[in-house]
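Removed from the display is one protein chain of the complex; every other protein chain stays in position.
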Amino acid sequence: MISSDPLVDTERGIVSREIFVNDGIFAEELETLFARAWLFVGHESQVANPGDYFVSRMGAESVILCRDKQRQVHVFLNTCRHRGMKVCRYDEGNTPLFTCPYHNWSYATDGRLVGVPQHKELYPDLDRSQWSLIEVPRMVNYKGTIWASWDPKAPDFLAYLGDVKDHLDQVLDHRDGRPGGSEVFGGIHKWIIPANWKFAAENFLGDTYHNPSHRSVDLIGIGPSANAGQNTGRRDNEYQGGQHVWVSFPAGHGVHSVWKQPNAPYVESFRDNKEVEEYFRHCYEERTRRLGEKSRLLPFTGTIFPNTSYHGRQPRALCVWHPVSPTQTEIWRFFLVDADAPAAVKDLLRHYYMRYSGPAGMTEQDDMENWNYATAASRGTIARRYPYNYQQSLGRVREGEPIPGRVSTQVTEESARGFYRSWQRYLDGADWDALIGRAPVRQAAE
Amino acid sequence: MISSDPLVDTERGIVSREIFVNDGIFAEELETLFARAWLFVGHESQVANPGDYFVSRMGAESVILCRDKQRQVHVFLNTCRHRGMKVCRYDEGNTPLFTCPYHNWSYATDGRLVGVPQHKELYPDLDRSQWSLIEVPRMVNYKGTIWASWDPKAPDFLAYLGDVKDHLDQVLDHRDGRPGGSEVFGGIHKWIIPANWKFAAENFLGDTYHNPSHRSVDLIGIGPSANAGQNTGRRDNEYQGGQHVWVSFPAGHGVHSVWKQPNAPYVESFRDNKEVEEYFRHCYEERTRRLGEKSRLLPFTGTIFPNTSYHGRQPRALCVWHPVSPTQTEIWRFFLVDADAPAAVKDLLRHYYMRYSGPAGMTEQDDMENWNYATAASRGTIARRYPYNYQQSLGRVREGEPIPGRVSTQVTEESARGFYRSWQRYLDGADWDALIGRAPVRQAAE
Amino acid sequence: MISSDPLVDTERGIVSREIFVNDGIFAEELETLFARAWLFVGHESQVANPGDYFVSRMGAESVILCRDKQRQVHVFLNTCRHRGMKVCRYDEGNTPLFTCPYHNWSYATDGRLVGVPQHKELYPDLDRSQWSLIEVPRMVNYKGTIWASWDPKAPDFLAYLGDVKDHLDQVLDHRDGRPGGSEVFGGIHKWIIPANWKFAAENFLGDTYHNPSHRSVDLIGIGPSANAGQNTGRRDNEYQGGQHVWVSFPAGHGVHSVWKQPNAPYVESFRDNKEVEEYFRHCYEERTRRLGEKSRLLPFTGTIFPNTSYHGRQPRALCVWHPVSPTQTEIWRFFLVDADAPAAVKDLLRHYYMRYSGPAGMTEQDDMENWNYATAASRGTIARRYPYNYQQSLGRVREGEPIPGRVSTQVTEESARGFYRSWQRYLDGADWDALIGRAPVRQAAE
Amino acid sequence: MAAEMARDLAYFRLREEVEELLYEEADLLDQRRFGEWLELLADDLHYFMPMRRNVAFGTHAEKENTRAGHDISWFDEDKWTLAKRVDQIMTGIHWAEEPRSRLCHIVTNVRVLAARPSCAAAREVEVGSRFIVYQNRVETETYIFAGRRNDLWRRADQGWRLAKREILLEQNVLLAKNLTTFF
Amino acid sequence: MAAEMARDLAYFRLREEVEELLYEEADLLDQRRFGEWLELLADDLHYFMPMRRNVAFGTHAEKENTRAGHDISWFDEDKWTLAKRVDQIMTGIHWAEEPRSRLCHIVTNVRVLAARPSCAAAREVEVGSRFIVYQNRVETETYIFAGRRNDLWRRADQGWRLAKREILLEQNVLLAKNLTTFF
Partner (left out) sequence: MAAEMARDLAYFRLREEVEELLYEEADLLDQRRFGEWLELLADDLHYFMPMRRNVAFGTHAEKENTRAGHDISWFDEDKWTLAKRVDQIMTGIHWAEEPRSRLCHIVTNVRVLAARPSCAAAREVEVGSRFIVYQNRVETETYIFAGRRNDLWRRADQGWRLAKREILLEQNVLLAKNLTTFF
């Protein structure tokens, strides 16, 4: 019998089932990982105006993303400092104040405790500044996406990203290559699945190997151009002739992208609709012009450690895997589109996104079925004695070739190994040098 | 960040969120607190005749309140000594025996094991007296209310009450001042809420500060006289001109009462109905005559430590917060009325009680919503790092002025601080001197 | 108060309630007991042909019972070695391969990992023989019934059975005394009850004392001949004049059987139907002829330690109590019949089985109600301080008289005491000599 | 009662009319058109939901349900209190319904149990029905209420008015935090 | 089958009659009027509830459900056993129903699938319906059963009698402790 001790052995390519089903380990994840790592909270387009708020989650907790009167964006824990009442029970809206329903303490949109009924008589000595809404110590607005960390000592977000930045940029930037310029569609998918969150995170950081599980949707064809008659599987193939690459990054991130041929011609796509076709052709050419060599990089899927994943182009979305219990995950998906894209483009993409993604998505339904029953079948007394196999393309990886990171040009579980290596470090309480894999420390850790 | 160590720091006025959400602490509460403190079980009017029984709860367990053939009242754990079967699965009734459905051991209404099928052949050596129903070692009938404790060493109930007795008396005694004389309406509210039991106990021991949460009901008016046209908010105001007092008692009890002016005139109330109005006017005058100075005390709300609360007049009821889990509480409410009140009085009160209290009560619905989401928002990893604030009117308290106990004449969280001070002592396994706060020990404990 | 320390004290005849409700003890049961003992998996008639499979359970885990191309029967853990996905989510069927839906690793019906997509490129070094389906180290086909153990060191099944074999044989053998010859009806009862699994196991190993709980069904009469007009209670009485015996076996098994008079005449039964009546008369006589003295043994009920119970004749079935949680059990029942019995016999028995057994069974419904509320009433803080009483016929037992084992000729809890004695040994991690009660060790253990 | 009424065209015509009435009521409630709902209630409405007890075999008739006019029940109300409940929701600060719950009233098994003076010319009908009320609020808080209703509807000039409603919720301990919905 | 029947007045008139019949049956069951309920059953009733299996695509027709007359099912009964079940409850000591459960039979989607000789003069009707049975007992024990029924009703002199009932409960592992209720 293959035994797994330690829990994660990336050298031998095995990982214990315990980490997917064990209550104690789950509690440690909340404490040591989700309370430290950078987490995705939302998009500035969701809180465009002063007073706008969007209630989001970090780890297993409710947080308020809002814009104050000075147009500053904040992220607060959604709980009153007096007796803990959830101060905002709406999903989104606009408000001058968050007034607690229980005893009416009220907080300004910048978090300050501004209203305490009868404070003169009842709280003569209260230093209100000590009782503001609990705000995240670290927050960043990266190209419109809001990220936050509960660890004051967390490194800057860019340092945390490292070289995965190039890939994330391709997701967030305008299709025509301009930085940023994306917005989030109204309507955030929120649903709960009976699976451990890591199955999802790992699936998105480059598990191309599970393609056969999607055979049913590939057979019927639901791609952007599918309606035009030709069966294009899950998506139109924009990547023709490109070099698929699977890249693992020291901070635990992993991606599957494509490194196209130099000056590769535009691949016809979105044939359903002339206007859309032209938009993408235009964007493609414009992007090539702007980015030059860099335009060769096209993102497929990826996971920013620990629980924010993306689809880069078809569809184009950010997905957060919120831990609920070892065997339950609440998924939130934010769909992205160029803010200034024509209505026809937005409309076609919106429909494509919905039929591909989420609980009604013909592709992802099968993923969730697999994550569900893989989690369930790993809970048993005997099952837990048999670790998972992560030996795919073990050792078949190069540094920085053709792009930065640990790169594989064949399907691999290297990114998964990297993910769990980082996961182990968080649970070991490693310092940030080790966590974001600054070289010396990294060697040491291995 | 304000840190909370120990869990309860009544000097600084902070209490950790852990005690409201932590599984381990909840288990300790059952063992160290609910298995020792005096708990309310029911009312003698519910078991008026020999053989009458009413199935109640103590802590998280089912108990049988019944009257035996000798008219003695008993409280038994509702479980068979053979294999533990619940011997009575009815809510109430009358029976000569509790016969276990599984193997038919049967117990008399005084708890004795009287029937063991084939005992001669199969149990020649069985000492049946050792296998009676498990009876509470301590039980008291106080003015018709039955209380019990699982701790043989528990002090007498009156010693346990201490000076809160005066307030409880005003709840239990006849409106005209005669001792006792109340009965329980048929129909006990029983329902389950997703909140920690202490939110409720604390709310009732004098959290007048949450009045704003009831603004919606105050706006519409549901008081006894509301139907007469004038909006009286939640209740008619019998307390005009009285001095509101919030009193904390060493054993952890806390109340909100009113100390009226000497010879205060009767405040018209229950204007809906002449007969009722006259009944209360008569009772008021009669009570003043009987009690003299003591009649100045009118009860509002209170909590007898740990989980029995009352509404003293409008409405008039005893409420028990049964712990189910850290985040679930089963609530039982018993509504009181003068046994000899005219039908019209009982009828008007009954309707008022129902629209005020319980899951269909326009007032309490909002309390439960707050307790629910305060509990939920306190479970998070980050949230649990931030204690609750109990600094309201910190230090603003006098001993025994105008009535016994630690008295505040302004809205205060002093009673809550006292409640958690006692709570901590139970969990520390303190002796009864400390628990009921006999002076010397009490100093020591502080 | 009777205290219980240790948990199981079979000398004094008391057992702690903890073992029926405690989460930690339940986890230990899975690890120390269900992962070692011989468990019933299914019947060869359910996988008659190569490629046939039946998905069963062992403890809390899903296993696949299947017959490979070489007609070999196997039992595999139902989980993929790659990421744990449940490889077979059907209840039964026929297949050449178990192909995992997630990444399409596929396993032959003998468990070998035969298909790994792109294995040459992606898994050049993978030793597939190390990644077969997890197979039970010990399996046996005993008279058509398949049993398995996860402990490679488990003794042979026959050694594990010991003298209970004679009784089990009477269940599995043809009614006419030929060895084996039984088959399982199509349709396996599967349902979940809110009770600890041991209540059920203990009930079947000879708890005749709970007969009064079935008075309602005895009053109405549902026996095989009931429809013929005469009220026969739960079953026709085949046992007239026989000596009822309750036997406990060192390995923890226990049975209730009947030792008939020598040359006892056939007792008319199944009077509903002449053809059936004749079948059973013929079987009776044939059996007497074949077995001689041994034919005096008629099985009633029994439990093969830990969680496989049987009804021996009316009805005739094997029942497995699968642990789900301390307070939940998933029950699977397999109904047995002579494979070559005439259709009329099978039909009459089938109907009788259904009205007697399972969630729709008029007899067993009352058992489940009792197990449910006995479990619930044993969870409380106070309740757990009071152990159960197992003193029935304490000491009234003889060795090997009239048949092997610790025999009682009166209703007794001796078998229950034996069951919990064994239970305690498993939890103590005893060696197999002690577990199957080889004499010397056994004394030592007592 | 029911058994004695002819199941003729007039009966079924009336049943259809009553079904429509109950479905319309459900729409008003789920669409939060409380004002229109209140208009359906007679001024002398008695709206009653007893608590249900576990009692011994043979004693259900007297003891299973709490009694209107005597005991404490979940609801034992008149139109006035129901109007108050609507007013409270409409304040927008009745936290137990703010944010508003999502509600679905499933109404089935509609039967006319009595019609006076006749089905063809009914001025007053006794109606039996069953319901499942599905309530979901905030994020995941969900409750399912199932039971039976016995109504008395009176035909007024403006249409049918509810004069009596008895709601038998099939629960003992209420498996809900609140009863903020109408049944 | 159904598709071939005209959806004319006669059809709907018959459907109404059958709906009324099924609603009445639900009332008898939930009001525990078991004696009257038994009267609705034909002497040759076949009452059947198969177990449902997870089987491979394309094999459902033969393998999804256990077979009446061959396999073990949840119910595969005649009137005699149903009467026995009623007798048992009425002993007052059938603990699985003592104290009595609170039950609610929700009956919907009633369709006439066949009528012989015709809708207008139906002596025998095949009826499809759906149900949710909500069961609550003792304190908090609660079960929800949902599924489809296919009935055969025969018109006798005393009224309609149930001759066949197939109950398709939409569960694999039964998610209930007991089946003490009638469907």
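Order of writing sets the chain letters: A, B, C, D and E. Residues in each chain are counted from 1.
Following the convention adopted for this analysis, a residue touches a chain if its C-beta (ideal position, glycine included) is under 8 Å from a C-beta of that chain, and two chains touch if they have at least 3 such contacts.
Predicted model only: the values in this text are computed from it and were never measured.
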item: Neighbouring displayed chains - absent chain, whole complex; value: A, C, D, E
item: From A:9, A:68, A:366 or A:413, residue that would touch the chain that is not displayed; value: A:366
item: Hidden partner chain, touching residue among E:31, E:91 or E:108; value: E:108
item: Candidate in contact with the missing chain, chosen from A:114, A:267, A:354 or A:427; value: A:354
item: Those residues of subunit A which, in the complete complex, touch the missing chain; value: 89-93, 95, 185-194, 213, 215-217, 219-222, 226-227, 330, 335, 347, 350-351, 353-355, 358-360, 362, 365-366, 368-370, 372-373
item: Interface residues of subunit E (partner: the chain not displayed); value: 2, 7, 9, 12, 15, 52, 54-58, 60, 106, 108-111, 128, 130, 132, 144, 146-148, 170-173, 175
item: For subunit C, residues in touch with the removed chain; value: 89-90, 101, 192
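By our rule, only the chains that are shown with their structure count from here on.
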item: Mutual neighbours - chains that touch subunit C and subunit D alike; value: A, B, E
item: Same vs different contact residues, subunit D with subunit E, by half of numbers used; value: different
item: Subunit A and subunit B: spacing of chain centres that average the CA atoms, whole Å; value: 49
item: Cα-centroid distance, subunit B relative to subunit D, in whole angstrom; value: 33
item: Shared interface positions of subunit E, touching two or more other chains; value: 93, 95, 98-99, 138, 140
item: Subunit A residues counted as touching two or more neighbouring chains; value: 89, 101
